[in-house]
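One structure coming up, written as structure tokens, with questions to follow.
Omission of a single protein chain aside, the complex is shown with its protein chains in their original locations.
Showing subunit A:
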Amino acid sequence: MVKIKQVNVGANYAWSPAENHPVYIAAGTAAQQLDATFSSNAKLELYAVDMTDDNYNIKCAGSIETENRFQKVVWGSGYAENPTTSGLIVCGTDKGGIEIYNPEKILENEVDCILSNSKHTGPVRSLDFNNFQKNLFASGANDSEIYIWDLKNPSNPMTPGTKTQPTSAVGALAWNKQVQHILASTSSLTSGPCCVVWDLRKNEPIIKVQDPSGRMQCSDVSWHPDVATQLVLSSEDDHLPVVQLWDLRFATSPMKVLEKHSKGVLSVSWCKQDSDLLLTCGKDNHIYCWNPNGSPPEILCELETGAQWCFDVQWCPRNPNILSTGSFDGCISIHSIMGGSPVQSNDQNQAQRNKIADAFGSDAFAGDAPQQQHTQPKKTIPLKKPPKWMRRPCAASFSFGGKLVSFENNQTTENQHQTSSHRTVKISQVVTEVELLERSADLRKALTDDTQCTAYCHRKLEKAQSEFEENFWSFLKVNFEPEPRKEFLQLLGYNPVELTAKYRQPVNQCKDKQQSESGDDNVSNGASSSNGLDAFEQIAVAQETKKQEEENLFLPLVTTCYSLSTSDIDSLISQALLIGDYEAAVDLCLHSNRMADAIVVAMAGGSKLLEKTQKRYFDASESKISRLLSAVVTKNWADVVKSCDLENWKEALASLLTYASPQDLISLCDELGERLEANPELKSHACLCYICSGNIERLVRCWSSVNSQDNNGNDIQDLIEKMMVLHRVAEQRSQGGSAASMGEASSEKLSEYAHMLASQGQLGAAMEMLPAHSVPQISIQILRDRLYHSQGDTVVGYQPPVFPFSRDGSRVGHRPEAQVQPRRQMGAKGSAYPYKPHRDVPTTAASATCSPTNLNQQIPNYQPPSVPSPHRPQVNNPYARPMQQPSYSGPQAPSNIFTPPSVAPTSQVTGMMPILPSQVQAPSAPYQPYMAPTPQTMSQSMGNPPQPPSNMYAPDMEKKHNSGGWNDPPALDPNRVPKKKKPTTVQSPPVANFLVPSQPAIPHDVYKQVLHLRMAAIVNPSSSNLPTPKPIDPAQLNLMTPAAPVHNPMGNMMRPGVSPMMGGVQPSNNMMQNVPSSAPAPSVPTGALKDTPKSPIPAEHQILQVQFDQLIKKALNQNPNQQIKRKLDDCSRRLEFLYDKLRANSLSPNIIGGLHQVAQSMESRDYANGLRHHTRIVTQSNFSEISAFMPGLKSLLQIAGQLRI
């Protein structure tokens, strides 16, 4: 304990009640003392005991002069009718008076004695407020006078009963702490009872405590704070300097006697907050703190005392860490039982003494004071055992995964530590977002396969609250339809089937008889366009139809169904064009005398239509070309997107969906979306554009900006649902390349979402939701690591993630292991801590060069020969966690070196290896969907279409498309083309469209164009039984390739001016040089690979090849239909990429692990499971790493499932 403050006043004093804040001491000039000046003035003063105040001496906060000096001061709390909130100060004067003051007035130095009553005959030495009824207090004086005062009616005090005989001064009074009507009073007489306990209900003493020795001179009494029947009495007799603990149930002798003081004990104070703490002070100048409940009672601590002994000791009611002593040298000292360094030295004491001494001009009074003994602040001794208020009884703390760790200690049994309740710690799972979890589970289930996903979208659509939501889900949903683009059109308000039907109506009526065959065809196909012949005939019919009639037919359609911007003939033409119905468009143009338009459209519509229209064109007409028309013809969609009126965004989007090539579609949709985003009102529509383009990243950003107001759980759930569904879509389309991968914003959202799931204890779900390993955000890596390890030793289906922090621990506390230190610096600056190698990754061809013996020399210089860059990060793998892998000299070391490349992204994360996986893998990964096979393969598959030399390049280009598309139906056998020359075939608008742009580039080549047009017209994808006969699908492009030579889905290669060398003047033998310059990522030609001898697949992975190839063979043996056969061909082609990667050992271990799982599933014929593994690989891996072969593997699994092989 340590003295921390003092008040330089000789006074009787009282602490402010526990309720009051701040804490004050009320000090009334002590009647029994004289100060150095022998002044007879009397004062009542307030001192603020402010623990934040560094001053040692407490300054007076308020002071009033009083008439009388004080024997006793108490401070009662406020009560209901009390005029003050800070309670009342009641003082007993030396002349028998009771005076009551308002402390608030004292603070204002205002004398305002609320009550002054002189009922008592002698000095009022004892006062105590009732603990329960705050308006009651008791007072005691000479002659055993005791009065009970009610502050509500202070004029009429009552007595607790008849006076005790023989009468004596009432030295102390104390109300029971548990039972409100029990009061104890003491007597200093040794002859009678030393303590009388009164029952105020009966108005009589109920017990008189008499010390058996008869020598007890009772100075003070204090009730047990918790036990109603116990009290302590102190004896001021120097011959019996004890404190007795009585239990009134056994009131014949004291239960315990506290013996330590050598002279009479003057004051006791029992700590209200901890009954194990009792303070006593005596004339022997000692102050002790006891545990009276101990057996035997023990002294916990002794207080530092001053020169003079203390007559009074009191716990601070509010702050039990501090207590006060009043000493006869005119000083109230404040102590802290917590120890700590004394704030100041005893200079202040000294100063006080000096003041006294000065007053006398001598040392007369200071002589016997043991001065200077505390010049050095000594380390104080705290209580032997901590007070109760330090012992935290309960605490609940959160830990990872929404776990709450809590414990509690039963307070009532606190003294008998026998119960087991204080021994248990509970770990609970906190779930606050029930809805989120339900929705999340729903979503994860939906993501398992397409059917689920479609059904999910459907449910979402039904539940959609707003139009925006509805649009959103409709758009997402159609992605799972076989022809998403067409469905998109419908959603935008363009229903090709419906439109066509309406257009055809008059035609069909007239033509029913002759055209029943083709009509049936149209119906059965649900065809979106008609063939050239049809068109021809239709025009003839249409010519006869009156314009007025047509408008009648179309107008309601336009105005009611499709809220287009205009309703005139322009819009009709637009509509027809938007859905690729050239005939109708030409027709409409003709009718509105737009000959030029008609011709241009007719050119797109096929040779016959063109011829016909051209004729009519010469007949006459003026024309104005709408932007749309021009865009259709010139294929300049970028311009449309850039300059279209945003109000017509639907049209713009529809035209893009109809015409734009897959590559362009993405960028154009994005661009349109971007423009929409810039417009606050149309912002939300931008999301739809991003759905069409599959751009998750943009979608997320747009969504976040639209829904930025609040950030609660459901909001993010809303977004994640859309994100994940779109991700799945993009995965399927996956031709978009970048579209399927998660950008920064989406990764952030995903990780936020994963955090939320984790916080609800859904660790597994959170793990599923985390973006792929390749995502570099450190926060995601950290979460992954935490999720993984918090689920126990192994998480099925996951590779242990790399520890995302740099290790500093090995330097703490134990000697760094010599082998570890230097090596850490070698590998990627040692920042990425490579995880312990859980499994031995097979040695690659490269690793074979590292023999165990010369390992150390090898490592720093090691570069995998085949695919150098992605392997670099692996180099740091040897520096595995020291505690687990203390040595590398063991024979297993080599296998550790080539631990999984999944390390790569992480080391990149830590900023040390800025090698993007996509960059480094480009050479070996067929990243681009349209890759150039070797010239040989091209020319082989070219077949026999007659091509003028100047156009040689074109088929080459087309052929390239055939080989690369991940999900495309296999290319048509060119030889089959002629067979398709059926009159019923319908013409495909996009193909025609793609032909058009070549015109400006090679104007002289009209003949060839016409030729191509014819070719285009005769190839009929829609009416064929090909799996995906969509006029706007990328697949379609491939189907059309042999006949649509100049089309270039790779973007601007064919655009006039952009790439002149591709414009048809270059001989074909330049092809291979040109391709790299224009194609984003020239890939290793697969054909070339096939021709060169290959290194074997590492033995441990050969099982993959065996399994996969076997399955293909099995499937082929089932004599599947053409479609499946083609798919299987595609599979084998794609799997070659995989085998190449295996040979190069360029796959991350998690992918390889996943593949093995897929192979296992194949072996057990559990194709559904195989698909699940497949999905997992896809979601967790770097897209570019796996895009070449995973789709093939998927369709293989699907086929195998279908065929039940």
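In the analysis below, contacts are C-beta pairs under 8 Å (C-beta built on N, C-alpha and C of every residue); 3 or more make two chains touch, one makes a residue touch a chain; residues count from 1.
By definition in this document, contacts and distances are computed from a predicted model.
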Chain not present in the shown complex, as UniProt names it (candidates "Uracil-DNA glycosylase", "Aldehyde dehydrogenase", "Protein SEC13 homolog" or "Granulocyte colony-stimulating factor receptor"): "Protein SEC13 homolog"
Sole contact to the chain not displayed, among A:Arg391, A:Lys445 or A:Lys463: A:Arg391
Touching the absent chain when the full complex is considered, from A:Ser262, A:Gln429, A:Gln1110 or A:Gln1202: A:Gln429
Among A:Ser779, A:Gln1118 or A:Gln1198, residue touching the chain not depicted: A:Ser779
Touch criterion as defined above, residue of A:Thr121, A:Ser399 or A:Asn679 at the omitted chain: A:Ser399
Where the missing chain touches subunit A, by residue: 4, 21, 51-54, 318-319, 321-322, 336, 338-341, 343, 379-380, 382, 385-386, 390-411, 414, 417, 420-432, 434, 710, 712, 755-756, 758-759, 778-779, 786, 789-790, 792, 803, 805-814, 883, 910-911
